[in-house]
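Pasting a structure here, questions to come.
Note that one protein chain is taken out, while the other chains of the complex remain in position.
In this document, chain identifiers A and B correspond to the written order of the chains, with residue numbering beginning at 1 in each.
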Amino acid sequence: MKKTVLGIVLAAALPAAAQDAYVVGVSAAMTGPGAGIYAPVVDAMKAYLDHVNARGGVNGKQVRLIVQDDGAEPSRAAANAKRLLAQDKVVLLINTSLSSTYAPMVAEARRAEVPLYFGGSVCPKDTYPPADPLQFCSSAFGANLDSQGALAFVKAQAKEPVRIGFAAMAIPIARAEIDYAEGLSKTMGMTPVAKQISPPPAPDYTPFATKLKDANPNWVFSWSPWVSQVRTFEALRRLGWSGRYLTWAHLNAEDELARIRDGEFYVIGTNALFQDDLPVHAEIRAVTHRANLKYPVTYLTEGFIAGLVIESALKATPWPPTPKKVLAAMNNLKVDLKGLRGGPLEWTRENHFRIRQHYRVWRWDPAKNAIVRVQDWQAIEVKR
Amino acid sequence: MSEPRASGYFRTTYGRDLALLDTRAQKAWLALLCASLLALPFLAGAFVLDLANQVLLTSIGAVALMLLTGYAGQISLGHAGLLAAGAFTTGILFKEFGAPFWVTLPASAAVGAAIGFLFGLPSLRLRGLYLAVSTLALHFLVLHAGQEYETRRGFSTGVVIDSPIQDPRAWYFTLLAAAVATILFSLNLLRSKTGRSWRAIHAREAVAEALGIDVRRAKLSAFVVSCTLTSIAGCLFAYYRGFVSAEAFSLFVTIQYVATVIVGGIGSILGAVLGTLFVVLFPYGIEALMRALGLAERLASVVFAVNYAAFGLAMILFLVFEPQGLVGIWRRVQAWFLLWPFKQRPVGR
Partner (left out) sequence: MQLAVNIAVLAAIYALISCGYVLIYRVSRVLSLAHGELMMLGAYGLAATASLFSGHPLVAIAASIALAFLVGVAVYAALMWRMTGESVLAAVLATIALGILLRGAMVLAFGNQTQYPLQSLGWTNASIAFGGSARVSAAGLTLILLTAAVYAGLFAFLRMTRWGIRMRAAGQNPLLAAQRGIRLHGVYALAWGLATLTGGMAGMLIACDAGIESTLVTIGLKAFPAALVGGLDSLAGALVGSLVVASAEVLLIHFVDPLLSDVVPFFVLLAMLAVRPWGLFGTREELDRV
């Protein structure tokens, strides 16, 4: 438990309290930039684990989730990691924050030999096969895989030669992905005609969209934080562009589709939408309602999945838990996601991302006044 | 040069006059402080040790800024840019050439001096607000350059650096040595001709010029020295964290450093140290306070926003009610003890 600053000096000499629970620590961007997509994940994760505890816990023991806010600042993430590892003695470290916080947390995890799980934050390439021994990831985004899935969809849907434009925010991860997508599109027989990178605090996206529109693409693919994706799209539409726009489905995709109501605005993602009304969706509603979360329930799938993963990993860890045992469990994990994704989440020693990534594509249908699924689960094998 | 503290201590040589410490009591207190600082890593837990390391690292930058803003009176809002310059120099040299730290440290210092010269050029024509704005603009340019490097070279999540020192205790002693060196260097510099010329241009620039002080040289030297120190701090920061990324050097970092100067008290090295303690420990203090008040659970997800708001509020309170900063409070407390049972200093002192 945290102590006051004065108390720390005194308590440092005292022995740590005996652990009677699985102790797991999270460093998350609960506030600061990007909090809108990370905070709901952590809250949903916590709500699910509280629910698990209420049902008796894992292997008869409670799960204690300690959340530290790092505000997307790398220094704070490092301090949080140190605190969680040294003081709280967590057996599993979780990162739900911006990519700038990865390096310090990886370093700390390595030093303490504790597995680091990226639950909700963009998966680093180190979780792809051959995977770094300590890094695991369950987040929906998949670098390079998302572009593959998206361009495969475009190719399948296009009835005429594809002139494709690309749009991204000027953050290194998005730029790298769009560059990859541009190269990939050429090998698939499409013609990349424009690539626009827009800096984050742009007061008006119209100048960037103007350049895109002038190149006259019939498809545009965007992979970035939601704000950049949607504002580029809106600017393009206002300029009179009538092509098709494909973009990544972030947490708020379901709500945004209903707000934008454009029939040619497609989102591609790996998590099932709430409109499918699966039994697990009712479960999510119940759990998060009990926890009194203030986010729209459609934002909570990713966090729920993370909770499921943590529960499975800890269940496979015999008592008393040590980081090594948790690592062994995670190296051979198969989590039933109850339909929230196209298949179960499977980790092996080589592959800490998942064996298969499944994609669906949706759009808003103005005729039916509802979201319709345009493509059902398409699997892409995750290989070296 | 420092004010005599008690009666009975006569300064009979210039050496005694220039000495930093006069009385036996001062020396005793200093010895106690040194002993406790040296003993800290062996008594404190990992968390406190990390906090101490952070304080020491930040204090180097804070002292540098105090030299520039507190003594020479040149407002600079580009501090984070300087830290970034030192850190990125270290990162680039390490990643591209595998340079060891005895190459990167002087290189960072050199880069800092060069950029300091650049930052200082506007100060020859501008003052006050305009100077602050030009340093702000330069800050954004440095950060932009750093981000471009990160992207073009493919280090999208930052540049990882192997540090020669890994153990927190070793870091503590390294940073302690660096901080002490910086403070001694600054104290010495302030007593020299350069330091006196800084104080002069801060007080009344026209008069300083009339007295024959080369104002341009003084301003530029202030910038160069301060930026070199800051750049070295940036290099140490890069090694301490083990990586470099542009997001770590936002405008808020600059504001935090300026807060150390203001909250600490302008025109005092002790103020820089006290200000650093305040700024680094403040978020943890707020968290402790929230927990003590039982609000921790309810506000768990917005604790950062509370920190932010509380930091702004604390700065405002200091600016409005305690313009002399923590040093002012320290001096008042000291005066109370020194003068007891009297209250006021005698007239003329």
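Observations
Rule of thumb we're sticking to: a residue touches a chain if its C-beta (ideal position, glycine included) is under 8 Å from a C-beta of that chain, and two chains touch if they have at least 3 such contacts.
Keep in mind it's a predicted model, so treat the numbers as computed, not measured.
Taking every chain of the complex into account, the omitted one touches A, B. The residue from A:A39, A:V220, A:L300 or A:L340 that touches the chain not shown here is A:A39.
Although one chain is not drawn, the whole complex shows that of A:G56, A:P130, A:G183 or A:P207 it is A:P207 that touches it. Screening B:G45, B:G86 or B:P122 against the full complex identifies B:P122 as the residue touching the chain left out.
Touching the chain that is not shown, out of B:I201, B:I262 or B:V327: B:I262 (per the contact rule at the top).
One of A:A152, A:A170 or A:L278 touches the chain omitted from the figure, and that residue is A:A170. Touching the omitted chain from chain B are residues 69, 75, 122, 125-130, 132-134, 136-138, 140-141, 144, 148, 251-252, 255, 258-259, 262, 302, 305-313, 315-316, 319-320, 323.
Of the residues in chain A, those that touch the hidden partner chain are 31, 33, 35-36, 39, 170, 196-208, 210-211, 227, 231, 234, 237-240, 252, 259, 294-295.
Following the convention adopted for this analysis, only the chains that are shown with their structure count from here on.
Residues 2-5, 8-9, 11-13, 30-32, 35, 39, 42-43, 67, 69, 71-75, 78-79, 82-83, 86-87, 98-100, 102-104, 107, 111, 124, 170-173, 175-176 of chain A touch chain B in their complex.
Residues of chain B touching chain A in their complex: 43-48, 50-51, 54, 147, 150-151, 154-158, 160, 166, 241-243, 245, 247-248, 281, 284-285, 287-288, 291-292, 300-305, 308.
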